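Would you mind keeping the following structure in view while I ask a few things?
Omission of a single protein chain aside, the complex is shown with its protein chains in their original locations.
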Amino acid sequence: MSARGGLPWVLLAAVVIVAIAWAAWPDDARVSVAARAHDLAAELRCPDCEALSVAESSTPTARAIRRDLKRRIAAGQSDAQIRQAYVDAYDETILLEPEGSGLGVLVWGLPVVVLVLGAGGLAFALRRWKREPRLHATDADEQLVAKTREVDER
Amino acid sequence: MKAELGRFALIVGMVGSGAGVLCLATGLRRHDDRLLRLGRRYVFTVLIAAVLAVLAMEWALLSHDFSIRYVAENNARSTPTLFTITGLWSALEGSILLWLLVLGGYLAFAAHKFRSRANDPLVAWALLVGLCVALFFFLLTLLPANPFETLAVTPADGRGPNALLQNHPLMAFHPPMLYLGYVGFTIPFSFAVAALITGRFGEGWLADTRRATLIAWGFLSVGIILGAWWSYEVLGWGGYWAWDPVENASLLPWLTGTAFIHSVIVQERRGMLRVWNLSLVIATFCLTILGTFLTRSGVLNSVHSFTESPIGPWLLVFLALTAATGIGLIAWRGDRLRAPGRIDSPVSRESAFLGNNLLFAGLAFVVLLGTVYPLLAEALQDRRLSVGEPYFDRMATPLGVALLFLMSLAPALPWRATTSAVLRDRLLIPAWCGALGMIVAIALGAHGFTDVVVFGLAAFALAGIARQFALGTRAHHASSGAAWPRALGMTVRSNPRLYGGLVVHVGVVLIAVALAASSGYATRREVRLARGESATVAGYRVTYLGATTSRTGQNTRVSARVRIERGDHVLGVYAPAIKSFPGASGGIGTPSVRTGLLRDVYLTLISSPNERGRVTIGVAINPMILWLWVGGLTIGLGTLVALAPSARRLRRGRPVPTGQPGPSPEQPRALEKVHA
Partner (left out) sequence: MRHPTRWIALGIAVVVLLFGIVLATRVGDDPQAEASKSQLLDDPVPEFSVRTSDGTALSSADLHGRVVIVNFWNSWCLPCRDELPALKVFFDRHADDPEFLMLGIVRDDTVKAARAFVRERGIDWTIGFDQESVAALAFGTRGQPETFAVTADGVIVGYQYGPSTVADLERLFARARQGSA
């Protein structure tokens, strides 16, 4: 790719990277109590409904938990402590995301492993195809071509 | 009378499908064309039997015949007519009848379409497999899940359908549309198995089933979006997708099905990716059965909680048989399936499609893993845990973004190999549009890596699609001198498959943008208001005007009138409500939604007026929700366009010979006889 041909692409890449960096820069205002409470609430399952998170549900228990989360954050408890307190009172099903330890490794790790294997397989296959020569004609192919030629010549 | 009629119809269907299977099997073994033609006819008995059974059940429902257990459990005298009719599919036994009806329809369609090829082993095997599936479902209705089971004592009134199902007329459309999708995949599956058995795994079976696959896919896509719409507008929890096990069960076959309809293009063009295509279509069918199993066996709890039923083991065995057959056939044929072609370059449309397959398969794997993980944990470690939205969002989002990227890129990539000059011509301007889109999005308030990338890719994709349409239209305008709109029509008609597909992609882009916008930028608040009081949420002022209580039969409905204003513009009076049924402990909330072009105002009544007359109202401002539904409609429209017959095909009046995708039926047999 000549330098001149590549220039528009390099420019484009630069613009895109700057835009992403600008947008993705962590915003300090977001680490407020309310934001932390909301993030935690999104990770907890609402105990008296099916599969909704505490952040989404409007049942009395969910609202009580949201208030409780704010209280706990204000009291200085860490996210891990709060999660553990809820697991102690309810059970592990109160967490919507499996923990990363023990069996949890499977559910987080397997997809990554599968994707890496898939991408690796693809790269490997592409490289092998590039290196291997193109088709060899088999005897059956030669016969077919000969037969077709006969028909043409007739 | 009705129960007897229904049972009789089901027995006829079972015997008919069994006889058909025997007939076709014997005919195939003995190469007896007469038996093959006879076997084909049994497909129509399946359809007639299913129609009769459905009619019998509807008759029983409409006449409130409570001597039949299904009617007594799912219908009451007070049930409105529409919900009486839709009661056919509101519970397990009836929904199997619906499945049989749709299956009968698809099989009859296939039998009719291939009537001139009734003695073709490919067609015969395909019909045989289809009849085996029908036989299984008839067996289900006759043994574990009998819809026409009668009660010893006829109750005076029925229990009525589940309260949630009575809330909205949309209940009429969502399940049938999903079933038209699920069941439709039986046709390509049957043909795939037939192709493996007969050894004709070239492009013939693809061409034969292309339309059926596209129709099934279209229905499934629209069905899923309708489910999301129902979730949002009716269920009232404020969202449209909860990664609930039943929702995931409908998504899984859609994922592999979408990979399949793309991947077949490569096989048609270059004969490659055969193993992928066979695997994808077999996986899609197995996933529809798995989905039914997960939904109906009570193994996983969900919003769609159905009571546990005894068909779980049956479905599991059928699933095992189907998977074993599919995997076994592929293993048997082994590497003879592989095509001689190779992918020449990593930057080509073939490798884009291969990457597409991998990503969709990866996404399906992630969704499946998350859905069944609680079962795994319980089986292996006796631990109960749940996997919810945060997991799925975190895992699926990067894959979804990668797919969006491929979708923008692939239509512009040439086949085989390309040069950087070609890439520049085709991609540079759309890529700049993408960058511009990113900047505009940031200017409008977007933040976060994922959202900005999604908005940029959306602009990139739309620009690429616009470019393709523009090029085609300009060429037709130049060559035929037609006016621009007519040139556009001619362009689309010249290759409906491509342009229909591009329209579907537009729909997908709209949905992607709506997903990104509505999940990150919504505002939710609960406000407690006395009569006449207002609150302001994100620029919208809501005023509580008063509550009304109404009683219908045994149900009490409390609705609160709320006026919404923005600036000095009154947007209207909306009425979220809570309906309480005597049997249920809580009330069922009905949201009230003001749908706007850019934002929805979503109102829910959280608590009815307390002793001081104050109500608690949930107010959510959700951006861009409308575009989810517009995107869904666009996908449906694009599918219709893609199904239209090509102008060239119509003009010549007969199938086009090789050179076009989809060779005519006679040729593959000649070619494949040499290679097989």
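Going by the order they are written in, the chains are A and B; count residues from 1 in each one.
Here, contacts are C-beta pairs under 8 Å (C-beta built on N, C-alpha and C of every residue); 3 or more make two chains touch, one makes a residue touch a chain.
These numbers were taken from a predicted model, which means no experiment stands behind them.
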| said: What shown chains come into contact with the chain that's not displayed? | reply: A, B
| query | Any idea which of B:Pro144, B:Gly312 or B:Gly520 touches the chain not displayed? | reply | B:Gly312
| message | Using the touch definition from the top, which of B:Leu5, B:Val275, B:Ala538 or B:Val630 touches the missing chain? | response | B:Val275
| said: Among B:Ile327, B:Val422 or B:Ala475, exactly one should touch the missing chain; which is it? | reply: B:Ile327
| request: Write the list of subunit B residues that the hidden chain touches. | output: 275, 293, 297-299, 301, 308, 312-313, 316, 319-320, 323-324, 327-328, 330-331, 333-335, 337-338, 372, 375-376, 378-380, 384, 585, 610-611
| field | Contact footprint on subunit A, counting only the chain that is left out | value | 47-48, 60-61, 64-65, 67-68, 71, 87-91
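One rule holds in what follows: only the chains that are shown with their structure count from here on.
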| Approximately how many whole Å separate the CA-defined centres of subunit A and subunit B? | 22
| Residue ranges of subunit B touching subunit A (in the complex, touch as defined) | 237-239, 242-244, 301-303, 305, 340, 342-344, 346, 351, 354-355, 358, 361-362, 365-366, 369-370, 373-374, 376-377, 380-381, 383-391, 394-395, 399, 420-421, 424, 428, 431-432, 434-435, 438-439, 442, 446-449, 451-453, 456, 526, 586, 589, 604, 606, 618, 674-675
| field | subunit B-facing residues of subunit A, complex | value | 1, 5-6, 8-9, 12, 15-16, 19-20, 22-24, 27, 42-43, 45, 49-53, 56-59, 63, 91-98, 102-103, 106-107, 110-111, 114-115, 118-119, 122, 125-126, 129, 132, 134-135, 140, 144
